[in-house]
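Just one protein chain is left out here, and the rest sit where they should.
Moving on to chain A:
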Amino acid sequence: MLFNNLDQLYRSVIMDHYKKPRNRGELNGNHCVTVKMNNPSCGDKIQVSLEIENHKVKDVKYLGSGCAISQSSASMMTEAIKGLDVDQIHQLTFDFSEMVQGHEHNDDLDLGDAEALHGVSQYPARIKCATLAWKAVEKALRTADQDLNHE
């Protein structure tokens, strides 16, 4: 059989997010922060906007271009973090990163569809694709911490 392990990576839920991305767009407003991140080795691009109020991410949107792994991961990330408290998001991005690296990870928090990306751990060259959007969220939270707290 051809590509006998490939469908462990490209699961149908991943391809669904790739072809029908959720929460695409940009947020502008008082409590919003937008950051961009690139993966310079491959050219994948991501932009993440967060609306943060009372230490909670009320809304999240992303724009970007890249492979099925990086873009589906971004789409899944937006669903996973929307409505969560900032501290929970830090925990979730950490858990996600551990999962895609094949490390033991805490599963108290719900990664939702993003759980399907655990197969990436078998493809070390693709881990950076999966983590790009999640690193962008961390960057957005740091930026928000600096900007919004000093307004």
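Just a few scattered comments:
The rule is short, and it goes like this: contacts are C-beta pairs under 8 Å (C-beta built on N, C-alpha and C of every residue); 3 or more make two chains touch, one makes a residue touch a chain; residues count from 1.
Everything below uses one rule, namely that contacts and distances are computed from a predicted model.
One chain of the complex is hidden; its UniProt record names it "cysteine desulfurase", one of "Phosphate-binding protein", "Sodium:solute symporter associated protein", "cysteine desulfurase" or "Sugar ABC transporter permease".
Mapped onto chain A, the footprint of the missing chain covers residues 2-3, 5-7, 9-10, 12, 15-16, 19, 41-45, 65-69, 123, 125-126, 129.
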